[in-house]
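A protein chain is absent from this complex, but the other protein chains hold their places.
Order of writing sets the chain letters: A and B. Residues in each chain are counted from 1.
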Amino acid sequence: MTTTTDEIDEAAAELSGDAPSRRRRRSRRRDIPKLERTRLPYGLIAPAVTFMVLIHILPMIAGWILSLKRLNTFTFSRLFSAPWTGLDNYGTLLFDDDNSVHRGFSTALGNTVVYTLWTVTLTLGLGLGIAVLLNRPVPGQRILRTLMLTPWVVPSFVMATLWQFMWRSDVGIVNDILVDWTHLRDERPVWLNGPNSLWAIIIPSVWRGIPLAMLIFLAGLQAIPEELHEAASIDGAGPWRQFRYVTFPLLRPLFAVQLLFGVIYSSYQFAVPWIMMGSNPGPHADLLMTLVVRESFSNKLVGLGAAASTLMTLGMLVWVGVWYGTFRRDLEVSR
Amino acid sequence: MASITFDGVTKEFPDGTVAVDDLSLDVGDGEFTVVVGPSGSGKSTALRMVAGLEAATRGTLRIGPRVVNDVPPRQRDIAMVFQSYALYPHMTVAQNLAFALRMQRVPKPSLLERLARVAKRLAIDELLNRRPGQLSGGQRQRVALGRAIVRAPQAFLMDEPLSNLDAKLRVEMRAYLQELHRELGTTIMYVTHDQTEALTMGDRVAVMRDGRLEQVASPQELYDHPVNLFVAGFIGSPAMNILRGVLVRHDDAGLQFRFGDQAIALPEHVTKTRPDLHQHLGGEVLLGVRPEAIALADGPVPPNAPVVELPVVLTELLGSDVLVHVQTEDSTLPSARQFDAVEDSGMSTAAVAAKQDDNGHGTRLTARLPAGSRVAVGESVPLVMGPDRLHFFDPVSFEIIPATDT
Partner (left out) sequence: MSAVGGRRSTRIALDVLTWVVLLVMLAPIIYLLLASLQDNLALSTGNFELFNPSFDGFRTMWSRVDYTHFLINSIVISAGAAVLATAFACTAGYALARFRFRGARPYELTIIGTQLVPGSMFLLPVFLGFIWLGKHSFLELQDSRVGMVIVYSAFFTPVSIYLMRAFFVAVPRDIEDAARIDGCTHFGAFVRVVLPATTPGIAATFVYSFLMAFDEVLFASQLTQDDARTLPIGIRLFVSAHSEQYAQLLAAGVVSTLPIMVAFFATQRWLVKGLTAGAVKG
């Protein structure tokens, strides 16, 4: 019923005589340093680069090479002479229904996708909500904010251990609350294995991730000049419409960045399931990383493990591509 | 179109600061009223109360006949131009202009027509697809204006809209805004700290200080008949000269005003029309005279004319005029403390100096003379003051000692 933004853009295009150019970028680079003729920058980055080569680059190349071999051992003599199998490992992982690792991989992939979806959505959504809540002029806002950060400060292994205890169906407090106190359930459900086990890792992850998301959103909210809200208020927008048309659009760049790294971090989650449920969390909670570590180190299937890691990297590159396509415009908005 | 009425409005903040103190002010329907005052005078707070961005602690606020104390901003049908423009950075110019109309669900044809019309009028139609970040200061200002105009509200509220522009542009925009007002006829409440803007643009000007209304009148009235020392020193540039001196009887030729080693004869009609002046006989009184009211006495002068003769210390050439500064022998430069007081109070140095007792020993005077007047630094020059343009202020209350006619 109200005129849409697109209709306005069209009218604007006609009136102004331009094509409706989307985000016209005026590249205004401030502070362009002259191209350094000294070698100082190279010296400055040398230490970091060295370590990066040693621990990141070389191992990655070695990993690729390993993924092209058929290996099930750690013995070095065998390592170098193991047969080349080309892309067989990848094929096995992805398509070979008879292979147990393939089945494990599919299951873990499914679990990881579900885990990531829920964790990222809840973390960012609740983080944003709490940030909005804290952005009001409440007395003691600083203290509140610092206290809200505490879940993040608790080390992840302590948190995982604690929640493992809390999730126990016999003595854990979660079931105490569910069954004994609030009577939401009649029986004490099992959390640490079985169909609920994915939630047993989602919830602690969300709990631990909210503070950082909240902190970043809060900073973004406070960077919005109050006058924009005042102008919107005078223009006729109530609190909800102010949020939708003014606040959230201005938060989109931050949101995009958190989304990017949130998905990466969640997809590569290892600590929580490993500590809570051991090296095999079971078919409902096995994530890609627990699978890979198990197959590579416990079962010594080095080639398959490396192939799996490479596939994960490729998947992540796809994600980055998708993300970039979706959010590229937000990254270019200049204030 | 509506009037804006403040009726005993007070704004007290939780920490005890009283930003607006019992303000009663009428902005007539269709009038262009400027509220002027130094920073901290409460003028912005008063404006924000009309907008609904601050709630009044006491008193009644009306827009038109309607009491709006509890009405939220979006229902008041007013538009505001912020000092920083407050343009939505993530929207194009067109989207910025259209935003309020969309919020109010104005039907599309009407919306687009209004948008096109206002954009053309303000010469921003070529910028409609750009973002605020890509515009110059002047362009942004016009977009901010456009955003307000396109809504056709009952009243416009403007909070120092010109202060972020560079000086030349500001002068142009003053005229532009007045033109717009003539065209649109909408009520405008305009806040500024710049008294030049106030005098040139307002139908009426309200002078505020420390939350209180000092005087509200037409610009000419404020200039000719300020009611107290603050208004006298605030309005007019360069500021009115204020002399602290003693009022004595000078045989039967009337009264004399003595300061430093100078004695000014006061013509009879000046003293006759100010009955209250006689109460100060023998004591101190403050004399105010604008630089424009002082001329070079280089010809014959009537015998009882107020004349001084003082050495010139500085001349400032303004092109068509020259400002000539003279001072009595034992006068001192304004002290640093006085500058701080000037900053705090927004008053002129002269007024501040007069309020403090510092210039008991001497004074400076500034005269605005035509360029080419024969004055030289170091020489004494005779200056005559227009007798009808003298102002007398009580040395304690700083109120004007009124004259009975006009």
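The rule we apply is simple: a contact is a pair of C-beta atoms (placed from the backbone, for glycine too) under 8 Å apart; a residue touches a chain by one contact, two chains touch by 3 or more.
Please read these numbers as outputs of a predicted model, since none were measured by experiment.
Shown as candidates are A:L87, A:L117, A:L162 or A:V322; the residue that touches the absent chain is A:L162.
By the touch criterion stated above, the residues of subunit A touching the omitted chain are 31-36, 38, 40-42, 44-45, 47-49, 51-52, 54-56, 58-60, 62-63, 66, 74, 76, 79, 130, 133-134, 136, 138, 144-151, 153-159, 161-166, 171, 173, 176, 207, 210-212, 215-216, 218-220, 223, 226, 229-230, 233, 239, 242, 254, 257, 261, 264, 267-268, 270-271, 274-275, 278, 288-289, 292-293, 296-297, 302, 305-306, 308-310, 312-313, 316-317, 320.
The rule is simple: only the chains that are shown with their structure count from here on.
Put simply, the C-alpha centre of subunit A and that of subunit B have 58 angstrom between them.
Across the complex, subunit B is touched by residues 1-3, 5, 7-9, 11-13, 15-18, 20-21, 23-24, 26, 225, 227-228, 230-238, 241, 245-246, 249-250, 333-335 of subunit A.
On subunit B, the positions that touch subunit A within their shared complex are 51-53, 72-74, 76, 78-80, 82, 84, 86, 88-90, 92-95, 98-106, 108, 111-112, 115-116, 119-120, 125-131, 133-134, 147, 151.
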